[in-house]
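Below is one structure; the comments refer to it alone.
Of the protein chains in this complex, one is absent; all others appear in place.
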Amino acid sequence: MNDLIPSPSVRATEGRSTHAVLSARSVVYSYAQAPALKGISMELHRGEILAITGPSGSGKSTLMLCLAGILAPDAGDVTYDGRQISAESEAQRSRLRRTEFGVLFQFGQLVPELTAVENVALPLLLAGRKRRAAVTAATNWLDRFGVADLALSRPPEMSGGQGQRVAAARAMVTEPAVLFADEPTGALDALSGEQVMTQMVRVAREAGTSVVVITHDAKVAAYGDREIIVCDGMLESSRS
Amino acid sequence: MTAALSTGHAPAARAAAGSGGPSSVELLRLAASGGRSDRLRISLTAAASALATVVLLAGAAVAFISEGDGPYGPDVLDQPGLRPGVMIAMLMLCVPILVFVGLCTRVGAPARDRRLAMFRMAGATPAETTRIAAYETGLAAFIGSALGTAIFFVGRTLLDSTKPGEFTTELSDGARSVTEGLVRSLPTDASIPVLAVLALILLISGGSVAMSTIALRKVRISPFGVTRNTTAKPLRKTSALMFLGGTVGLMVLGLAAQTAQGMILPVALGAFVLFVLAVVGLLTGSAAISSAVGHRLAPRVGRPDLLIAARRMIAAPYAASRATASVLLAVMIGAAIQGVRANFLAGADSTDTFYADTFRLLDMVLIVAIVLSAANMLVTSAEAIVERRRTLAALQASGTPRPVLARAIMMETLVPLVPSVLLAGTSGMLAARAFFGSSVERNVFIETDGAQQFAVVGVPVPWERLAVLCGATIAISIAITAVSLVLLGRSTRVAEMRAAV
Partner (left out) sequence: MGLLATGDLHGYDLKREHDEVFAGAKPLAFGQVYATLERLQKRQHVQPVEVARVDGPDRTVFALTADGRLELDRWLGDVEPPAPHVNNPLAVKATIALLVGDRDQATRYLSEQRAAHLDRMRHYTKRKTDPAATLPEVLAADYALVHLDADLQWLDLALDRITALHAAVIDSVSTDLPQPSPPTSKVISQK
């Protein structure tokens, strides 16, 4: 592996490197009695778009949840930016999710009662920003995903693709270091899915955000720079 | 899922779908089908109906005490003027029982609703599924009511006894004389007209059916599953009209009833109807308040908990009133009780502890009612949280801290609650004052010559007790909501969010 000494420069200008912004070491996780991850080690490089693929039930979603600090692994550790986040408390990991990570799920992530712009602004409001500033930033991000005209609509009034783009804007609004996307196009038709992936990749590259995409669809994985394959809770070899 | 739609149901449902509509018999059979929790619900509904019937019949017995009956030991039964108090007490007692009935119909309801969804899948229409639910409740309530009637009359014969005791009669000059003789302790000799008994049974059965039908109205049972239709717009003017109409109507009726003597039953019925009107107005009004507050707050607030609460109040205004309905009912009746109490205590001797004791008993009944209402509210709030678990899990996954979510849920229930409680208390108080008068006669000892004289004394408004009532119910509601938030932790495990592993 190439060792680059990371310089504290602005993320966007650094571009892609082989510096690991997020890494997992021998991560093990089980749901009740069912083992999902049996010792996975991998790295996410700064600025890259990484696809994690594998058959259904292989544990790739679980891996993402551990990487994002949503789940704490039973064994092994997850390191972000030098911190061992797997050992931190739920409150600290929750704060991480609000500020450094963005998460995009397949569905069910927007609050149906809030308008689109309020949904996108929510992470900023939670961080304590004033409403006007938060709404301005949110509208800007909605615009970057091409859904600014939906600002005052509510999620039940939108199509699947539009909803996912709003959710992507919400994930990016805090300018996260890492964006996690779990089957982001799973519920969408091919054309909407392509729109979401293209915009997500473009916006992430512009912002210097590293991306982890979980998918079982090779056509979606092809948007990434590199692929790792998870099978039955363990890693298969991969190459870019 | 297919296991539940056993061979018993499918042919009936298919026959129903094919022949242009099932007969009532088939619907009844479908209603009677079901598992263990369904049988539990039916038995509980029947038991609660029986209890309600017994209580109401006891009240009716007091109402129908006529000239030839008696004499009775307890003054409260003997004196015609005191009897309305007993009847009202009986009616009050019904409230916790009715609340209990409502709670019973909720037992195992989600599973029952899913069963109804399967009937929809097999071709039943929405009207038919509502009818199935109505038949189930109606049948249970009817059987329970009939059983209660039987129990009452059997008990009446068994408990009928006379024993030596004292009773007081009021003489024409206003003095009271105490006589010794055989007295009854219970009005077991009063004959209740058969019509009244039948009317009571019908009232309880019909009331239960009405309750379950109304409860199902908002729940959409489609072949795809069970969802709640929360987009009904709250009617501001209609609800205000209903509430004011009910309250003012009760006041007018009360004032009229003071002058007209002896028309107890029609007055009681009229009061009941107006009471229902006021309650319905209060509940829909509470939803209107939710919606209005939500609309004002949502475009302006920056605090995430307020924002989530405000938007939720706009989207589901009836959620809060559904949860707090029984509490509001208890407050309204409790305020009325306090009004009556103030009236009776103002007119009593300082040495006579009889009324104070009776009302202490009533206070206890009220506490039981409030506790039951709180239990009802807990069940409803818990159900509501479980229904929303997807959205709540999404909020958590996006980093919303649990305290923020908890505050949002708290606010969304309590913002419409406070004005509603105050309105309920006011309404109950005013109605009681109208029925029983704001001034009362009282035996006053005149210091100089030790003689007794009747003087007119004003009845004070029991502010402290009302304040305690309202404050306590609000505090209990806060506590209950906090308890239901415990479910928040369980429901929002992020694993719930993922459809695919």
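All chains are identified by letter, namely A and B, in their written order; residue positions are counted from 1 within each chain.
In this section, a residue touches a chain if its C-beta (ideal position, glycine included) is under 8 Å from a C-beta of that chain, and two chains touch if they have at least 3 such contacts.
Nothing here was measured: the structure is a model prediction, and the numbers come from that model.
Asker: With touch defined as in the header, list the contact partners of the absent chain among those displayed.
Answerer: So, spelled out: the chain left out of view touches A.
Asker: Write down which of A:T18, A:Q84, A:S159 or A:T198 is the residue touching the left-out chain.
Answerer: A:T198
Asker: Extract the touching residues of chain A with respect to the undisplayed chain.
Answerer: These residues touch the chain not displayed: 41, 55, 194, 198, 201, 217-219, 221-225, 227, 231-232, 234-240.
Here, only the chains that are shown with their structure count from here on.
Asker: Roughly how far is chain A from chain B, going centre to centre by Cα mean, in whole Å?
Answerer: One centre to the other, that is 50 Å.
Asker: Quick one: in the complex, what on chain B touches chain A?
Answerer: 300-304, 307-308, 311-312, 314-316, 390-391, 393-395, 397-401, 404, 494-495, 497-501
Asker: For chain A, which residues are in contact with chain B within the complex?
Answerer: Listed in rising order, the residues of chain A that touch chain B are 31, 36, 56-57, 59, 61-62, 65, 70-71, 91, 94-95, 97-98, 103, 105-115, 118, 122-123, 125-126, 129-132, 134, 170, 182-183, 186.
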